[in-house]
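Input: one structure, supplied below.
With one protein chain removed, the remaining protein chains of the complex are shown where they sit.
Coming up: chain A.
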Amino acid sequence: MESANASAAALRAKIAATEERLKLLKAQLANIEEKEAEEVEESPVTRKWPLLPDEYKRYGRQMIVPSVGIQGQLRLKDASVLIVGAGGLGCPSSAYLAGAGVGTIGIVDGDIVETSNLHRQILHNSSTVGMKKVDSIVSYLKSLNPHLKYITHPTHLTPQNAAEIVSQYELVLDCTDHPTSRYLISDTCILLQKPLVSASALRRDGQLIVLNSPPLPAGDAKGGPCYRCVFPKPPPTDSVVSCGDGGILGPVVGVMGVLQALEGIKLIVEGRLKEEQEVDGRGNTMLLFSASGSPQFRSLKMRARSSKCVACSGNAELTLEKLPGMDYAVFCGIASPIGILKPEERIEAKEYLELEQDSEKTHVLLDVREKVQFDICSLENSINIPSSSFQGTRSSSLQEGKPSWLPETVRADASIYVICRLGNDSQIVTQKLKEAGLDNNGKRAIKDIRGGLKAWKEQVNPSWPEY
């Protein structure tokens, strides 16, 4: 075992050294290429061309599209776009913007690449796991198109840094994953008069909306609506589902990111980044995508700027001076960890292990994850009744007396232990079972396993598959 560790360490050192060497070689090559490009530019015959020879070849297929042309290409070259979030939306959108030749691309993200990102965040790869997302994404983009300027902001966007970062760009893509960042980005774009392309995705659905376009000053009713016009009040925290909890199909978020890039390219090529008035015939729309819908795409006609909007109306109270003091976490509400049970109503995963091994005592282990998760991995002898099935008012999982899921052979005083993925739903179900009288006035113990299957992996079985 020790010699295996030693040879693994030696290999890791070798790989690190080789990667360093590779980096050096790449830098040398880039240096030479840059000089070559300069020489070409300096040659008196070719000097009048606004693009490099490689750029004519590279962008030719899009330049000959009539709505782009050389004018559109030069606009792309001059343009600067900020992508907030280097994840499932940010990867495809930045790839297409870099491919199209957007001159300056900035990426904001404070996270590092994780293996669970890779099925959809297509610019990261297995060898960049653990790297900062901004570095991973820019290393891909540089190899895709070395002619552009890439700026990394290895931080989360905050009320304190948002204005400074956003002010360096002409267009913003919201590729984030939470209402707090969505309100912050929208507010900042209103204050700095930047158009905003916002997209989101979950499971099999996606949504896309172009906001603040045209980006007219607050109070000008002809400007495009902002995020607050469409969603004046934030959603309740328990209605906000992340991709980590709800799941996401890679191509679904991919399609939304590609559409963001498309909307961005349209705004740039058509010269609408700093447009001063609304062009006739273009209303505000929201695009819905649903992998299982019929039709899959649906365009909705949306409201204009709201005369009551606190960000973009004439009565807006928002200013650049106030922005750093805004607390978006408070505004959107903070999802606090659930702690509804008393300590004696809960047991630790390792305590449950002892119970499980004691064959004298019979008990029931109730796994309340959704069936799709239960099918991936489950504990021996556990019964799966998803927590959602306890929600209905006429729920059969909660009927009076003995519910059908409780095996006939189980004694009336046999304990019930409830487990889920992280230890939140299990508390809610434990409480519901008690409220339904399943504890036989205290004769039967009903307890939740603290920390769920995550704790089980940490305390009991390190080989438990984490998904």
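Keep in mind that, in the parts below, a residue touches a chain if its C-beta (ideal position, glycine included) is under 8 Å from a C-beta of that chain, and two chains touch if they have at least 3 such contacts; residues count from 1.
Criterion: contacts and distances are computed from a predicted model.
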Protein name, per the UniProt record, of whichever chain is missing from view ("Ubiquitin-related modifier 1", "Trafficking protein particle complex subunit", "NADH dehydrogenase [ubiquinone] 1 beta subcomplex subunit 7" or "RING-CH-type domain-containing protein"): "Ubiquitin-related modifier 1"
Sole contact to the chain not displayed, among A:68, A:98 or A:201: A:201
Residue of A:80, A:290, A:431 or A:459 in touch with the missing chain, whole complex considered: A:290
Of A:179, A:215 or A:451, the one touching the omitted chain in the full complex: A:179
Hidden partner interface residues of chain A, rising order: 85, 87-90, 174-179, 182, 199-203, 205-207, 230-236, 238-243, 246, 248, 253, 256, 286, 288, 290, 292-294, 298-303, 388, 391-395
